[in-house]
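Dumping the structure here so I can ask a few things about it.
One protein chain omitted, others in place.
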Amino acid sequence: MAVLDILDLSVSYTTPRGDLKALRGVSLSVPQRRIVGIVGESGCGKSTLISAIIRLMAPNAQIRSGSIRLKGAEILELSEAQMRALRGAEISMVFQDPMQTHNPVLTVGRQMIDIQYRDKLSKTEKRKRAAGMLALVGIPDPEARLNQYPFEFSGGMRQRIAIAMALMAKPALLIADEPTTALDATLEVQIIKRLRELQEEVGCSILFISHHLGVIAELCDEVVVMYAGEVVESGSVRDVFHNPAHPYTRALLDCDPGHIKVRTRNLPTIPGNIPDLVHLPQGCIFAGRCDKRHDACAARPDMATVNPSHHAACHLIAVRETA
Amino acid sequence: MTDAGLQGPRSELGEILHHLVRDPLGLAGLIIVTVIVASAAFAPWIAPYDPIALNVPDRLQGPGGAHLLGTDQLGRDTFSRVIWGGRVALQVALPTIGGAIFFGLLLGMIAGYGPRWLDSLIVLLFDTVRSFPTVMFALAVVALVGPSLNTVIIVIMATSIPTYGRVVRTLTQSLREAEFISAERSLGASTARIMSVHILPNVLGPLVVLAAMDIPTVVGLEAGLSFLGMGVKPPTPSWGSLLNDGYNLIRNTPWLIVAGGMPLILTTIGFTFLGEALRDVVDPKLRGKGGK
Partner (left out) sequence: MSTLLQIRDVRVRFRVRGGIFSSAGSIDAVSGVSLKIEEGTTCGIVGESGSGKTTLARAVAGLHHATSGSILYRGQELRDLPEAEFRKLRREIVMMFQDPIGSLSPRLSIKSLITEPFRIQGIKGRDLDAEAKRLLAMVGLPPEFAARYPYQISGGQARRVGVARALALDPKLLIADEPTAGLDVSIQGEMLNLLARLQDELGLAIMIITHNLSVVRHITDRVGIMYLGKLVEEGETETVFARPQHPYTLALLAANPEADPDAQLMRVELKGEPPSILRRPDGCEFHTRCPFAQPKCAAEVPAWEVSGEAAHRCHFPASWAQSEGRTA
């Protein structure tokens, strides 16, 4: 049984210009003890997706259809009180900006003890647990550090503390929303490695959002590629990165600076912009920017199977299958 | 961000009005303020009687008939006095606040953008002036110089400058570190140019909001001084002097107090609502409307 099962989720925002269809028919699943990455650029809907999972959505957001199951149980029907019971316990999150994650006027120790409010332990035991988590994420001298304030830590350390806090309750699912984007690349290396180790130790699943393809390739077992509110490709990391089936994925990989080995003054790009999500174009969402566009693309493609663990929404795959 | 989502810019005023009309309180404020300002501007044509014309035989009448709000102890039409009183109130408020804005901008921008020693000096000046209780200060000056419209204007302006100056100074300080100021400096823009073209327009917004909210205070101050007999000289009508007369004649007619008090209340409500609504319009604009 998967930890998280999202089926056909559609979310829209009500705006003065009309209905902004931020997510359309999104399906993905996070198996137990696996790390699933979501890759996408601005406007792909990954923020909306996460906000729908933890149900902390903007006031003008509406879930039009679909289902989200956590360990088999439907969570879209849960009340706010029930969701609150889940957040921080079954599902926890690490956010992008380490500078704004913590309450600046409380010590780190106080915050780490506070979030254990659900557990019936003595304060000393909670403190010990907090210190243990800090040590686990690689913060030296954790006992003393518990008495310090967030401003006394660097960005990288704050992010580690955020991870420690997120994993303390041993959640079933950790959602990491671009946790290393705001950090230097060399720090990112350290944190990714630590995250991998922690995931194995705690035994949770991770949903890892990033636009950094190299990090996804290294950390994740599976990857989901999103474009303008839809899932365009999903599969094991090996399949998707070695054998990208969707033209968008292929173009994205081509654009990755780390990928381009030969020095060139004419770097590849994907020309054009994402389509207007209020007045959606007909047919395939990527057709407007796709170099393999043809007549069939006027109709929306279904998710085609490249192999049992690799799917992509492109007419060309279906063609290959029937051929 | 797709191009499809971007509209051409409305005019600044159009933008503001558009938002004000949506907000019920803002709309109410706008209407009230318009009524007050219009009646003050068109007082000579709207007021049914000459406000200082005596008509003793008709004194202390209640509302009705020839006199909408009755008459005062000298037979003067109360309604006309209210309208002309509004003119006086705005005649005090506008130059006062105008002057406070002008000097507040000047001193505030210099303090915020200039060298630290100048900043300290100006702040010292501000704090000194602010430490005087305004009404006491006004009374002292009036006692020395004698009551008159101009005296009231100058005194209130002088005591208001620090408030505006401080706001401008804080805004200027934060803008000074903004990336676009660095960009302009890198192009070689002079300090004068940076202050006038790049800082001033961005400071004006919050300042206008402050001014709108400040008008009731200034009007109230003028009324207070006139109530004490230290403001405008009789027989010039003022809401404050109406209140004073009403206070003395409360047993004869309650209408004078109503006539003096209601406009003050309406002015406060109107300008406060307008100011709050303006603040909501100005704030998001400062932060920029880009993004999702």
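Order of writing sets the labels: A and B. Residues in every chain begin at 1.
One rule holds in what follows: contacts are C-beta pairs under 8 Å (C-beta built on N, C-alpha and C of every residue); 3 or more make two chains touch, one makes a residue touch a chain.
All values derive from a computational prediction rather than experimental measurement.
A.B. asks: Out of A:Met83, A:Val189 or A:Ala296, which residue would touch the omitted chain in the full complex?
C.D. replies: Considering the complete complex, A:Val189 is the one touching the chain left out.
A.B. asks: Where the complex has a chain not shown, which of A:Val26, A:Ala52, A:Leu86 or A:Leu253 is the residue touching it?
C.D. replies: A:Leu253
A.B. asks: Go through chain B and note every residue touching the omitted chain.
C.D. replies: Residues in contact with the chain left out: 1, 6, 8-9, 178-180, 182-190, 193, 197-198, 201-202, 285-286, 288-290.
A.B. asks: Could you please point out the chain A residues that touch the chain left off the display?
C.D. replies: 41-42, 152, 154-157, 184-190, 193, 211, 213-214, 216-218, 237-238, 241-242, 251-253, 255-260, 263-270
Everything that follows uses one rule, which is that only the chains that are shown with their structure count from here on.
A.B. asks: Please work out the Cα centroid separation of chain A and chain B, and write it as a whole number of Å.
C.D. replies: Roughly 52 Å separates the two chain centres.
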